[in-house]
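Next up is a structure, given as structure tokens.
Left out: one protein chain. Kept in place: all the others.
Entry: chain A
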Amino acid sequence: MASYAGELSPHQDAAVQVTDLHRSFNKAGGVLNGLDLEIAPGEFVALLGRSGSGKSTLLRALAGLDRGVAGTGRVEVPAKVSVVFQDSRLLPWKRVLDNVVLGLRAGDARERGLQALAEVGLDGRDKAWPHELSGGEQQRAALARSLVRDPELLLADEPFGALDALTRIRMHTLLRKLCEVHQPAVLLVTHDVDEAIVLADRVIVLDGGVVRHDARIELGTRRSQADPAFARLRAQLLSELGVEDDHDAPRPTAGRLSERAAS
């Protein structure tokens, strides 16, 4: 069985250290087959992969939510891990602030909760019921709930997958900003290649239960889809994911198309 260490080994300075991780749900075949992964403190890693490639299985292993799943290997994560799910998972019977500070054991929990809500742009909504918030606002509240715990590792499982395209762009900006302030190590599971390139320091492509591609993104802090380097990286990642027909890619010959992509 995998050992689930609450603390880092003293000789390592990585935030996450995964060694030879195997996980399988049935006897037919494994979902993760000897996966190795290291994430440095404060590093933003995007995890791409096709459906069934083991992205969520890896994330759940890191979150400690895969008890009962057969497997072996070593998973070492920091003591403070927060998870953001695809659904905001706010308790419908608790007001927003009570959701944010749920289980937070600190004397000034409420003040910190209010501060976190202000940080995600939800000041004044602390007494609202979750269903009174829009989808984007609910996901912001979920972000506040994660960040108020000062995580050393933030695990996000397609957190913007259910949001509309415009809200998603705003959430990208917000998440980048929050990560610069709080400096957690982040593992973001997504199948949106653009999202991965815009947000991450490093992109990992998972395939067949192992890391197939692992590369740092050298695009600087201002990342525009109009940048040719962006487009090249995008095409490369898509081909790693097995998508050859990239109809969305900006084409240099068609001026109007690249304008649309840049906007």
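Odds and ends about this structure:
Everything that follows uses one rule, which is that a contact is a pair of C-beta atoms (placed from the backbone, for glycine too) under 8 Å apart; a residue touches a chain by one contact, two chains touch by 3 or more; residues count from 1.
The working rule: contacts and distances are computed from a predicted model.
One chain of the assembly is not displayed; among "ABC transporter permease", "Sarcosine oxidase subunit gamma", "Thiolase family protein" or "Probable glycine dehydrogenase (decarboxylating) subunit 2", its UniProt protein name is "ABC transporter permease". Touch with the chain omitted from the figure is made, among A:108, A:132 or A:164, by A:132.
Within the set A:35, A:48, A:81 or A:97, the residue that contacts the chain not displayed is A:81. When the full complex is taken into account, the listed residue touching the unshown chain is A:92, out of A:68, A:92 or A:220. For chain A, the residues touching the chain absent from view are 63-65, 81-83, 85, 87, 89, 91-94, 102-103, 129, 131-132, 145, 149.
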